[in-house]
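If you scroll down you'll find the structure; I have some questions about it.
Of the protein chains in this complex, all but one are displayed in their positions.
Read from first to last, the chains carry the letters A, B and C; within each, the first residue is number 1.
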Amino acid sequence: MVSSVKERVRGEVLLTVSDMTKTFGPVTALNNVSMTLRRGDVLGLIGENGSGKSTVSSIIAGMQKADRGEMTFLGEKWDPQSMLDALERGVGMIVQESGTIPGISVAENIFLGELYQFSKFGIVSRKKLNDAANAVLKNIGVENVSGDMPMISLDFQARKLIEIAKVVMKEPEILIVDETTTALSQHGREVLYKIVDRYRSENRAVIFISHDLDEIMEVCDTLTVLRDGNMIRTFEKSEFDPDDIRTSMIGREMQGDYYRSDFVPSWDEDVALNVDNVVVTGHVNGVSLEVHRGEILGIGGLSHCGMHTLGKTMFGAVAPDGGKVTLSDGTEVKNEFVAMKNMLGYVSKDRDNESLILSASVKDNIAIAGMEKYAVNNFLILDGREKKYVDEQIDGLSIKCSSRDQAVQTLSGGNKQKVVFGKWVGRGSEILILDCPTRGVDIGVKQAMYQLMVKLKSEGKSIIMISEELPELMGMSDRLIIMKDGKVTKEFLRSSELSDAEIIKYMI
Amino acid sequence: MDKAKTNDKYSRRQKIISLTPIIGLVLLLALYVVIGLIKDINFKAGFEAIVNQSVILAIVATGAIFIFTLGSFDISLGASTLVSACAGGLIYNATGSVWLMLVACVAVSLIASLISSVLGSIFNLPVFVTTVAMMSVLSAISEMLITGKGGNQIRITGLSGLENIWLKLIVLAIFSALCVFVFEFTKIGRRQKALGGNPVCAKLTGISVKKYAILAFVMAGIGIGLGGFLTAIRASTITSGTAGDIGMNIFIAIVFGGMPISGGPRSRIYAAIIGSFSIKILSQILTMLLAAVPGANGIAQMVRAVFFLAMVYLASINYRTKMLPR
Amino acid sequence: MKSLKKIASLVLALAFVAIAVFALASCGEAKKVKIGVIVADATGSEALSFRNYYKEYIEKNYNVEFLYSDALTDAEAEKAAIENFITSGCKAIISLASADRPAQIEQCEKAGVYYAVASGVLNDEEYAKYKSYKYYVGAIGPSLDVEYQTGYEMAKAQIAQGKTKFAIYGAGVGYRIDMHVQRTAGMLAALCEDDTTTYGGVSIPGAIIGSLYTDGEVSLSKFQSSKYELVGYHALWNFGDATWQANLASVVAADPEVILCAGTGLSVFGQAVSGTSVKICDIDSFTSDYATAMQNGTVTYLAGKYASSIGPIFAAVLDAVNGHAVKTEAGEALALGQSYWVATSHAQFEKFQSADSVSNPIFNKTLLDTVIGDNVSYTTFKTFVETDRTPE
Partner (left out) sequence: MNTPTMNNTRKIARGAFGTLIIPVAVGLILWGICAANGVSMFSNAQSMTIFVRGVATVMLTTIALAINLNSGRFDFSLGSVATLSAVISAQITLNIGGNAFTMLILSIVFGTLLGALSGGIYVLLRLPPIITSLGVALLYEGLAFTITKGSNVSFYGKTDVSGITTNIIYMMIIIAVVLVVTIVLFDRSRFGFRYKALMAGQKVSVNTGIKEVSNAVICYAFSGALMSIVGYLTATSVGTISVDILNFGSIGIMFSAFLPMFIGGFIGRYSNDKLGYLLAAITMTFFSMAYSALNLKSSTQSIINAVLLVVFLIYLSNEKTVKDIAALRHIRNLFKKKTDGETNNA
């Protein structure tokens, strides 16, 4: 709460960034970036992974410091010492990763680090704390949540809203929203959009960062594209054009197709995987479906519709409470071991935690799933054979790494995902379950992924793509299944006629 | 992108740091020789002492690497070695056969290991805690074995011929070769490392956590059994204090040898051997320097503690985080 | 790169340490005879008084240096300690650790290092086997019989005073430490001399010893008597353990007239009996705590070793190292007994205490020199050891 602000005049300069440079070792994350933010602006920042958009916003929000360059805020030199400091002084950021703590109450989360407000002689008054939290929640329009609730009892989306509340209650002059909406369903997004609108109308300012081009074009008034740490171009609302924006993001004309070029649904007659009335209590509520060879089956819905659990169930990683998943020969996919043996592959939505061993090398990550391909008698591992196997994947997928021994944690998001693909494609998976395969991946890699899926389809493999992003589902699927509350609500066939609005109806 | 370059430097630095334990061992050895020369020690006896005192620890620790690799820990290793030695001693006394004794040692330690790991697997308990309980149980069982016929010891006579450094070195060589083979050249080792690196990912790659946890304990069990066998031969009199210095020292040794505490892909078999020899050489050096000083044992232990912390600090210098590690 | 520098600086630092150690170690180097002492106890009062005598008196008066081991709890540790001493160039080992004496003897014989047992003896069977070993010097100390006798006499003395209600503290009986078992058996045997009294149905010393080894404890229910009462038994040193503490308290609460202790009784019971009429009879050494306890009447009987009682074995070792080992007429190793000093009053205690101090021990240089030399006969040595030096 910046008390010094008396009157908010639209168009007044709030923040300037000039010649900001930030390097990590020899990597230049930001190169002489300058920008100006005025009252009433809702500025979108967009760019591929590693373009510097998160770096610039985190420097503004006090999370890290620039190597060179100046910032001013409200006409004064701006050099926040921490995110908390920045927030106190009027710049707040809602961060990308989860920013709440499950083990404590909602109120404690909201006022984390500010308990002195509610304490005397070091002793905290719970009542005051809860009352204050309730007021904050009410203010931004969050219902059904009260301050004394344990955070752990809230669902994912409600937690994200608490995070938003945590920042917004301080009424910063500048609100930075970093990839927040990915985690939100429609209701949550609306709460956030309302806040953005309010900020615009109150002549404060918002910096909005998102991967979702459609969303960012919808929400923002201007859009700045960053690439490799450089400011490339700023688009005004009137200039918004998806292709132009994409082109400036990747710095070249998009070569070839982005999604599939055809609009004809096709698949072989053979059923590869059969899901029969699967029930997972609390998540999946009686889903039946078939996946055919040579088919890309899309599964869409809101993030908590049960599709992610369904994905795991299909791979045998979650045991269904009812129903079963079977292969073409009737084998029941009871566990991951059976799945592996029968050439299923699974790419998790939570890549870093579930699909990769971060501390291990590219080699180890790719090789771990492909032993029957290169190990002698599926047991003895010889260095040369293993390296050859791995190098084939690295070359085939153009994984950018200094060597196959580079630790995966040092790769970019896109390359990490390529490693995961390499792991499953290399061993010749016949059925690939891809849960949000392009999450946190930049456009260049996305395109490569889509093309790979097309190639795999043409080889007769089955692909189940679970995604929260409608455009890619529509762009890639032969059939698209929509889920809601653990049930299949609708099935669409591939067609150029499909519309977002039509599909969303079945999701919410 | 320049990123490749950074990573190159990163991995080069990583490589150098991973050599720290070896550099440490070499330096300690050099220091030992220098001080030994000044103190005019009997080097033949000295090196024999180092081998004698390191090998059993090294063998048990080598097996334990498998458990460590999974990111788990067995606190009952010392107690298990003792039970194994007791069983071996009793069997030898009853049958007079060294081979049966060896079988008994390994069998008993395998059973103990399996109980811990299977208990953990079936009831979904943290193995660490089951081994804490196992430690008490095994100590109590050894107590019973040792005092079973009255008296406070199991005395084994007639095996002193086997008490030499060559048998120890041969057993160490064979066992560590087996471990290196399993660890570096088979599916089992790869999967163990993967499990240690990220159990969730490993599970989603079709690797059975339980199966490989039990396998790890089997490998450790073999090591303990061999350690118990050699302990029985070396000590020739087994009391409740036998193998007492093995338990926690294994932890110290493997960490000293450069094993990452969290296990995973950077696990190395040789950490056990390097670490075991390093701490024993360090002890020798301190014995030479301090044996005549009052309270020397305390001082020696403090020096060991500082060395241990310094060594681990150096070896993990690349992994500082903003948050405190847990 | 930073870490490279750090590593480099560590290497440098270690090098400096090495140089410093080099410098330190090279000064004050006179060829002393090194003698390794292996101990099972490094912290107890008896152990420390022995150590003080060697380090503070003998080292100052003879050209020798004593190296001490850690507290060794098992045979393997003993072996390692002897290996270390051999490495360090020790010419002889004096052993106060008894997990596996035969192994120690064999090890020293193989390495050509003299070996002697202090404050204890070998049993007959062991002696028969090792008496002709070249490097086995011998053993001087209380034999197991003496240990048994010490316990026996302690109990006898209490009986003579008309005491009938006892408790026993077995100290290391739970670990089946030989001397504690023998002493405890001696106490029970003394009580069993009464016709109505048996332990486990018998009153033969051998059987009592046997059952203590088997049970690892004194079982109150095995004690049958119409004359005496045995109201409590305690053992070991688990100070921090509530069960152990409760046991201790229940022994005191049973209100025995006297607690017969096989060792360290004062450190265990001293606190608990203060303010009660329970007395302690103990076997330990002549430390100031016992002085206080005898003065205030808590301890009424103390059988103790005096610090310099390990003097004679040193003399024997030094003779051996110098090439003039004292052997029996048959050319065999020494096996000589020593007994305890028994104090039953504070005055007597003080006499003992002042008779044997670090600055002026019983076995002082003058006395020791009578048996250190190239021409000491077995008889001279035997008389030297067995002469009763109890202060009058």
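In this section, a contact is a pair of C-beta atoms (placed from the backbone, for glycine too) under 8 Å apart; a residue touches a chain by one contact, two chains touch by 3 or more.
Keep in mind the model is a prediction, meaning the values are calculated, not measured.
What chains on display are touched by the one that is not shown?
When the full complex is considered, the omitted chain touches A, B, C.
Have a look at B:Leu37, B:Ala94 or B:Leu125 and name the one touching the chain we're not showing.
The single option touching the absent chain is B:Leu125.
Quick one: which of B:Phe73, B:Tyr92, B:Tyr212 or B:Phe229 touches the chain that's been left out?
Answer from the full complex: B:Phe73 touches the omitted chain.
Could you tell which one of C:Gln224, C:Asn247 or C:Ser357 touches the chain left off the display?
C:Asn247
Return the single residue from C:Thr214, C:Thr292 or C:Ser357 that touches the missing chain.
Counting the whole complex, the residue in contact with the absent chain is C:Thr292.
Of A:Asn203, A:Ser328, A:Ser355 or A:Thr410, which one is in contact with the hidden chain?
Within the whole complex, the residue contacting the unshown chain is A:Thr410.
Under the stated touch rule, tell me which residues of subunit A contact the chain that is not displayed.
24-25, 63, 82-85, 95, 98-104, 108, 112-113, 115-116, 119, 122-124, 358-359, 407, 409-410
Residue-wise, where is subunit B in contact with the chain that is not depicted?
Contacting residues on subunit B, toward the hidden partner: 10, 68, 71-73, 75, 119, 123-126, 128-130, 132-137, 139-141, 143-144, 199, 244-245, 247-249, 251-252, 255, 260-264, 294-295, 297-302, 304-306, 308-309, 312-313, 316, 318-326.
Going by the touch rule given at the top, which residues of subunit C touch the chain that is not shown?
Against the missing chain, subunit C presents residues 41-45, 48, 70-71, 174, 216-217, 236-247, 249-250, 252-254, 266-268, 270-272, 274, 289, 292-293, 296.
By definition in this document, only the chains that are shown with their structure count from here on.
Using CA atom means as chain centres, which chain is nearest the centre of all the protein shown?
Chain nearest the overall C-alpha centroid, as shown: B.
In terms of C-beta pairs in contact, which two chains are most connected?
Ranked by C-beta contact count, first place goes to B-C.
Counting only Cα atoms for the centres, state how far subunit A is from subunit C in Å.
Centres of subunit A and subunit C (C-alpha means) sit 73 Å apart.
Roughly how far is subunit B from subunit C, going centre to centre by Cα mean, in whole Å?
It comes to 34 Å between the two C-alpha centres.
Hunt down the residues of subunit C that sit against at least two other chains at once, touch-wise.
Residue numbers touching two or more other chains: none in subunit C.
Considering only the defined contacts, which subunit A positions touch subunit B in the complex?
Interface residues on subunit A, with respect to subunit B: 24-28, 50, 228, 315, 317, 335-337, 339-341, 346, 348, 353-361, 364, 367-369, 371, 375, 378-382, 400-403, 405-407, 410, 412, 423.
Which residues of subunit B touch subunit C in the complex?
Checking each residue of subunit B against subunit C gives 9, 13, 16-17, 20, 23, 27, 30-31, 34-35, 38-43, 45-46, 48-49, 52-53, 147, 150-153, 155, 160, 231, 234-245, 284, 287-289, 291-292, 294, 296-297, 310, 314, 317-318.
Inside the complex, what are the residues of subunit B that reach subunit A?
Going through subunit B, the ones touching subunit A are 1-11, 14, 184-187, 189-191, 193-194, 197-198, 200-208, 264-266.
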